[in-house]
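One protein chain is absent from this view; the other protein chains keep their places.
Chain lettering (A and B) follows the sequence in which the chains are written, and residue indices restart at 1 in each chain.
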Amino acid sequence: MSNSELEKLVKKHLRSIAPEADLEELSPDDELGSALDIDSMDFYSMMVAISEELDVEIPEEEYGKLRDLNSIVRFLDRSGVKLAR
Amino acid sequence: MGEFVMPSLGSQMEDATLIQWLVKPGDRISKGDIIGEIHTEKGDIDVEALESGIVRELRVQEGDTIPVGTVMAVIDSEKGLPPEHKAVEPESERKVEKEVSDERESELAPPRPGPPRPGTERQEPPPRPGPNGAGPKRVKASPLAKRVAEELKVNLEEVTGSGPGGTIHKKDVETAAKEREDGKRPVPFDKESMRRAIAAVMSQSNREIPHYYLEKDIDMKAVTEWLEEENSSRKVKERLMPPVLMIKAVANALAEVPELNGYWNDGRLQVQESIHIGFTISLRRGGLVIPALMNADIKSLDEIREEFVDMVMRAREGRLKTGEIGSATFTITSLGERGAEKVFGVIYPPQVGLVGFGNIIQRPWSSDGMIGIRPVMSAVLAGDHRATDGHSGSRFLEILYKELQQPHNLSHQTPVS
Partner (left out) sequence: MPEREIAEQKMSYRQAVREAMREAMNRDDRVYLMGEDVGLYGGCFNVSEGMLEEFGKERIIDTPLSESGFTGCGIGAALGGMRPIVEIMTVNFSLLASDQIINTAAILLHMSGGQFNVPIVIRMATGGGKQLAAQHSRSLEGWYSHIPGLKILTPATVEDARGMLWPALEDPDPVLIFENTTLYNFEEAAPVNGTQVDITSAKVRREGSHVSIITYGIGLHKSLKAAEMLSADGIEAEVIDLRVLRPLDNQTIFESVRKTHRAVIVDEGWKSVGLSAELSARITENLFYELDCPVERVCAAEVPAPYAGHLEKASLPQPENIVETVRQLGGIYG
């Protein structure tokens, strides 16, 4: 799965928790919490959804570092997720 | 025979609107089943059956707005009725009918089945398949509204009705058509009424409750480290988060300082035996709801986690259950992840206490004669000075502090000390 595909997937989940947010304006290194006004519970439910969709485990030490689009995409890329078609 | 009444979801709630029934007469229900959906100022709420049995009668129409305490449904309890109870049924039914409809003429009413004879099986209509067997929601629109909707090609199911009980009238259809043209879709969420509800309850609190505030910074090193360790072996979905520990720690502290766990009613403190921890959840579209985690003192961390996550999700979807709203005995508010370090909360009447947690931040901290950097969180207790004094509050914060120093003990179900 390419990085742009991963970004697309993350954005899909962001849209479902923050439907009114303008994701076009979101920079890859914007801190998601403040940029989209999502809190830790929103973030948590999104990460649960992503981990379930891609069947990837997110270790505790990584979880805390996932703060923006870039870090999430990089983490997923490193985890070697496969596109589940 | 049990009567199911419109529940009160807080001292400010006067009435609510039935959105839909999910059961019909003859349905067999179990305690805890969702039997209907109501719209309140606090959002849309699922109502739960309080007893098992068979739905005998639905007294309230979908769309009706009715005061708290109104009988909504009559449930025949599972165990069956004592024979003498059955004998009185027709009379009580007649009486109610008279109250409900003054001009309904009894001779025109369809014949009602008589009281069941002892020994004969009661004829019940077959239960509907599935727990949510209700058909599609009927749209109540005036004939003119329907005609106009056809002309303007408006789907009536997407129109918000302004009439009594949400009936749709011509202007509603026109408004919907106009909004469609303007490209904005109406938001069903009633922000204004929630704002009004918050305004009313907070004004009451500030007007009536003499608040006192006590503040204590809590060293969160133990909690943070314990969570990291605990979570390293858990899947994302099963991870514990700080609020879960806080709910548990607060519940344990309340068990030790019961005078903070209660209601101020009729000029006196009524200590509550059960500990139901309300926690504020802010909604994306504005406003907040405070569902309660019931009996948090006797639940395990995992039970609390599961319920907490579920409730937060449902709160944001407007799908809280009646039992979860308005039954808190104490409230936690937390602005945690948003910049503010301390929160001086406003007590939710008739409760007598509330604790506000700030953000966990790295701060210089002296411990064992050394200064180090620690994750620190501020806890501010707001107490109702009519019900308790600073001494109780102080004890509460002290116990809370201790609880959060021994997070491994929180996973036990009993308080530390």
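As a working rule, a residue touches a chain if its C-beta (ideal position, glycine included) is under 8 Å from a C-beta of that chain, and two chains touch if they have at least 3 such contacts.
Note that the structure is a prediction, hence the values are computed from the model and not measured.
Partners of the chain left out, restricted to shown chains and counted across the full complex, are B. Note on the undisplayed chain: of the listed residues B:Pro143, B:Gly267 or B:Gly369, the one touching it is B:Pro143. Check B:Arg56, B:Lys170 or B:Arg234 against the missing chain and you find that the one touching it is B:Lys170.
Interface residues of chain B facing the missing partner chain: 103, 142-145, 147, 161-164, 167, 169-172, 175.
Throughout what follows, only the chains that are shown with their structure count from here on.
Distance from the chain A centre to the chain B centre is 31 Å, each centre being the mean of its Cα atoms. Those residues of chain A whose C-beta lies close enough to touch chain B in the complex are 18, 20, 33, 37, 39-41, 44-45, 47-48, 51-52, 57-61, 63. Those residues of chain B that touch chain A in the shared complex are 228, 231-232, 234-237, 239, 241, 282, 284, 309, 312-313, 336-338.
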